[in-house]
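Handing you this structure, nothing more for now.
What you see is the complex with one protein chain gone and the rest in place.
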Amino acid sequence: MDTATSVFINGISGVFTGIAVLYLMMKMLARVVGRPAPDAPPAVSKTD
Amino acid sequence: MAEEVLAPLAGTVLSVAVTVGATVEEDDELLVLEAMKMETVIYAPSEGEVTAVLVKAGDQVEEDDPLATID
Partner (left out) sequence: MAFLDQLGILSVTPGAVVMWVISLTLIYLAISKQYEPLLLLPIGFGILIANLPLTGLMTPGEGLIWRFYHYGVEWEVIPPLIFLGLGAHTDFGPLLSQPRLIFLGAAAQGGVYVTFFAAHAFGFTLQESASIGIIGGADGPTAIFLAAQLAPHLLGACAVAAYSYMALVPIIQPPIMRLLTTKEERAIRMKKARKVGAREKLVFPIAATMVIVLLVPASAPLIAMFMLGNLFRESKVVDRLTDTAQNALMNIVTMFLGISVGATMSAATFLRTDVLFIFALGLVAFAVSTASGVLLAKLMNLFTADKINPLIGAAGVSAVPMAARVAHKMGAEANKKNYLLMFAMGPNLSGVIGTVIAAGIFLTMLQ
């Protein structure tokens, strides 16, 4: 039962952590790259 | 004041239930869109007269494309 509980807890926290990091990435992405006009060609080809 | 009816999702127009000049009540059926193999009925957002119908059956629409105007 012990390993099962450990897998259970690791699993759920792992999924939420992974998703949370993805969430933060998506928010950052929106701030850095987001633009209101979807098809406007970018003036420079690199974002960094 | 004219109100534009915008497409709430992207899809294909299956059928249009009203013509220019028709009077509609709020929640009357205006047209049917197909999106992801599912039929969605678009209802009139308010009452009034249909002043323009901008799509016909078979047209592809994107989200927020104008479908019709109601006065």
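Remarks
So that you can tell them apart, the chains are marked A and B in the order they are listed, and the count of residues begins at 1 in each.
Here is the rule we go by: a contact is a pair of C-beta atoms (placed from the backbone, for glycine too) under 8 Å apart; a residue touches a chain by one contact, two chains touch by 3 or more.
Note that this is a predicted model, so its numbers are computed, not measured.
Considering B:Glu25, B:Glu47 or B:Glu63, the position touching the chain not shown turns out to be B:Glu63 (whole complex). Counting over the whole complex, chain A has residues 1, 3-4, 6-8, 10-12, 14-23, 25-27, 29-30, 33-39, 42, 47 touching the chain that is not drawn. Seen from chain B, the chain kept out of the figure touches residues 8-10, 27, 35-38, 40-41, 43, 45, 63.
Convention: only the chains that are shown with their structure count from here on.
In terms of their C-alpha centroids, the spacing between chain A and chain B amounts to 36 Å.
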